[in-house]
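In this view, the complex is presented without one of its protein chains, the others remaining in place.
Now for chain A:
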Amino acid sequence: MTLLDPNAGIGCPSGLAPSESPSLSDPSAFVRRVEGQNRLSLTVRGAKCGACINRIESAVKALPGIERARLNLSTGDLEVGWRGNLKAPKIVAAVTALGYGVSPRDQDQGASDEQREERSLLIALGVAGFAMANIMLLSVSIWAGAGEMGQTTRTMLHGISGVIALPAIIFSGRVFFVSAWNVLKRGHANMDVPISLALIIAFCVSVSETLRGGADAYFDASVMLLFFLLIGRFLDARVRRKAHASARDLAAMAHRTVMRLDARGSARSVRASEINPGDQILLAPGERAVVDMKIDQGASDVDESLATGESLARSATPGMHLLAGTVNLSQPLTGTALAAASDSLLADMARMLEAGEQRRSTYRRIADRAVSLYVPFVHTSALLAFIGWLLAGAGVNEALLIGVSTLIITCPCALALAAPVTQVVAAGRLFRSGTFLKSGDALERLAQCDYIIFDKTGTLTLGTPKLTGEISSENLQVAAELARASRHPLSRAIVDAAGAGPIALNVREFAGLGLEGIVRGAPARLGSADWVGVDSGRGDRSSLWFSQAGKEPVHFQFGDHLLDEAAETIERLQRAGYGIEIVSGDRSETVEIVARTLGIDSWSAASSPRDKVNRLEALQAQGHKVLMVGDGLNDAGALALAHASLAPGGAMDVSQSASDAIYSGGLAALPRLISVAKQARSVMIENFAFAAAYNLVAVPVAITGHATPLVAAVAMSTSSILVSLNALRLNAMRESL
């Protein structure tokens, strides 16, 4: 078996992302027809390495009629094109069978805009780079020939530099000019204003210098400025696009499809957004409810762990209400939609997410604060230099030249690179350890948190039941033969414990009761105490009984297990001075046990999504900066509102969208993430301090008239390189928590 064996295991073979269990959804409503070809755009979750490309593309290409299947590993987009009558669900099934999460996607979403923006920044960067390199070639000969070169030659070289610089500044500088103009129109100023001013003034003064035949033209410095600033801008855009790619998963969620039953009872796949209250819906086994619904027919078991945090499956009977996000486990259910998708729990979550996003956008990044101090400083010093030299009796031309050199040399190259480079390096380091950062300022906010709220199910515990107590392997194997036929979480726990093996014959599943089938020639039952005829005295939902004619019934008990590293992680965090709290939607007995085992004093149980948000707001009102860690749909609102938030890789997609980072590989990632965030923050502050120190030296040099084009070029590039090197130090730092 090679590393890239397409048949190896389930999910991403690199282990960077957890595998997802298939949840059925019919994407037919999203198929487009272009030039006789059927096209479908899918978002694939969990593909993180090269082997995934091979596995997914070859699985899809193996289907009949497929002409095109291409996965973009950076964004998770899978584009499929085919002819013939291949059904879209087949394609989705081929990918989900490999252990990846798939949802259909509308083609015309904001993503392509961002991709276009990133591409145009890259092109602008390329043009500026070309201009910088070629002008530098000419400038080096001017500097090297100082004193020997004739004025005519020098002017000619300056002239050629100007001819190269003009289109480059117009083309690549648009990014800054347009943004500066937009803020100026509204009467504000941002960093692009001094940048644009410096570029334009430096170019104009250089042109007049060239025409006068003078020695100091700043074509090279202005194009170099442009180049360095564009690097920072490009890195920033790339980090932002990655963040938005994850946010799109939320939209993909709302783009789920629903099986709607028409008056004659035949089912058709429609988009969730087309569902109106009162519509008849079919919920197939394995499917997740997209709207809140009331069950009309059928009996099944449902898993509400993502909707409410309840860790045990419960039985669903006609008349019961199901929340959006609930997964149907055993039998098909039909029901009536109680609300349109836009009014269901899911949409409420989406609104809470939006509120959170808005609140977060008011967070002022360190970089922005640095810039607001910096802009007036630069302008005043350049203006003072100009006026000062005028008063001291220098000519207008000479004073102007010194003013411009001040403006150029203080221009924020190091400042513009300090934050994005640090973020890219930190994000890269976290990525290698299986953590995905979704926005750059997430690191800053993570570093500030002093209080951590955990959801219990799926965060501190496995979230799925596990077999507890001693069971003989013979009994386990026999029961597993029945259990393999079911997708009930308790059955799965038995199968997990027993491993692979045969399936019993003629297995039938009775919702809320259990399974019945022929095991090794004799009828057998697996299910609740009532189902096997044992008098256990109470309805216990966390145990199963197995009985076979002529044998003593066997009792299986299950519990939600703590994650292995939970105790150690909590202790480390407590030692580091973090306040820790559990806020769970599960029953209080279960939560209390977990809290006591982990030594956490404050906990609350049976919390609704609203309770979680209220608790969060209460803490924030007390002045705490809260880090929320959770995985369920019921956590999404709290995740969005917290100062910073994390979700495990197995979390519901909405929760992943709501949080700042997604970690895999267990809770041990948490202290690592926090320590990297703190280190990144201190490196960033060092970088800003360095930029400030640089300016303290550069401004006097420029004001006294010593900033020749050569000095400006050397100073600017050195400061930018030093800042980038300092950021690279992050890779070598040790965990400090």
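As a convention for this text, a residue touches a chain if its C-beta (ideal position, glycine included) is under 8 Å from a C-beta of that chain, and two chains touch if they have at least 3 such contacts; residues count from 1.
Heads up, the rule we're going with is that contacts and distances are computed from a predicted model.
Asker: Tell me the UniProt name of the left-out chain, picking from "Aspartyl/glutamyl-tRNA(Asn/Gln) amidotransferase subunit B", "Rod shape determining protein RodA", "N-methylglutamate synthase subunit B" or "Cytochrome oxidase maturation protein Cbb3".
Answerer: For the chain not displayed, UniProt's protein name is "Cytochrome oxidase maturation protein Cbb3".
Asker: Taking the full complex into account, find the residue in A:V127, A:V478, A:V613 or A:L646 that is in contact with the omitted chain.
Answerer: A:V127
Asker: Can you say which of A:T153, A:N182, A:Q297 or A:S736 touches the chain missing from this structure?
Answerer: Selected residue, touching the omitted chain: A:T153.
Asker: Please pick, from A:Q37, A:N54 or A:S604, the residue that touches the omitted chain in the full complex.
Answerer: From the options A:Q37, A:N54 or A:S604, the contact with the absent chain belongs to A:N54.
Asker: Suppose we count only contacts with the excluded chain; which residues of chain A make the list?
Answerer: 1-4, 49-51, 53-54, 58, 61-62, 71-75, 115, 119, 122-123, 126-127, 130, 133-134, 137-138, 153, 160, 164
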